[in-house]
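A single protein chain has been removed from this complex, and every other one stays in its place.
Chain naming follows the written order as A and B, and within any one chain the residues start at number 1.
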Amino acid sequence: MVTREIVDQLPELQSIQVGLCHLFIKHTSASLSINENADPDVRTDVESHFNRFIPENASYYRHVLEGPDDLPAHIKNITIGSSVVIPIRNGSLNTGTWQGIYLGEHRDHGGSRSIVVTLQGESSQPG
Amino acid sequence: MVTREIVDQLPELQSIQVGLCHLFIKHTSASLSINENADPDVRTDVESHFNRFIPENASYYRHVLEGPDDLPAHIKNITIGSSVVIPIRNGSLNTGTWQGIYLGEHRDHGGSRSIVVTLQGESSQPG
Partner (left out) sequence: MVTREIVDQLPELQSIQVGLCHLFIKHTSASLSINENADPDVRTDVESHFNRFIPENASYYRHVLEGPDDLPAHIKNITIGSSVVIPIRNGSLNTGTWQGIYLGEHRDHGGSRSIVVTLQGESSQPG
């Protein structure tokens, strides 16, 4: 859950009345998505699900040199996605009550991850 | 299939020559996607698929207090997505012949759902 960490680095958000916030992760083995930000069990269960339905060590994998977690990480990235686009309203992300931004780390030892944020919109005050 | 319902509430679309239409659902147990809008059997089959591959009552789910359909609904939302972005051309959504907008309701009793629409683009007439 990286909502707070991201928003804290976007003071420009406050000057946008109506717009969009685009988040893009520059990696092929991590993902961005939006989901329930309250009960941490949801995140655990989501991870359990994808670990089961995008398994390691499938007999038909050829790309195995980077470790058993690498190819599943790519498939998780494709399934979940590399970017999210969130509406902005009155200087804040216009998300629902329970929505937060997930950064899915799909490698066992993924290192640091870079996200590019692009803000678009109309300022609430004349430029 | 909510394409008509949404477009009918967007008269502003008609004044945009080139642009984008962003749809965002403010919920963590429903989803937005784009797919075949003709044969209703497709929607039934899509639902059957996700019910099978994102099952209820998996032994490893911890988040069970909100009912057996809640956690699978979150995973379906993450897998399918919370938003779609559709190009606009000459005042209409520039979708393919068979494409329509799906609202995926993943709870058994989901209640009403809110979608935020953000339009961007250039007017076909001088402002």
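Everything that follows uses one rule, which is that contacts are C-beta pairs under 8 Å (C-beta built on N, C-alpha and C of every residue); 3 or more make two chains touch, one makes a residue touch a chain.
It should be emphasised that the depicted structure is a prediction, and the values quoted were computed from it without experimental measurement.
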Residue touching the undisplayed chain, where the options are B:V2, B:V85 or B:V116: B:V85
Touch residues of chain B, complete complex, unshown partner: 18-20, 33-36, 39, 41-42, 44-46, 48-49, 52-53, 79-81, 84-87, 89, 94-96, 98-99, 102, 120
For chain A, residues in touch with the removed chain: 22, 24, 26-28, 53-54, 58, 60-63, 71, 74-75, 77-79, 81-83, 85, 114, 116, 118, 120
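Just so we're on the same page, only the chains that are shown with their structure count from here on.
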Between chain A and chain B, centroid-to-centroid distance (C-alpha), Å: 18
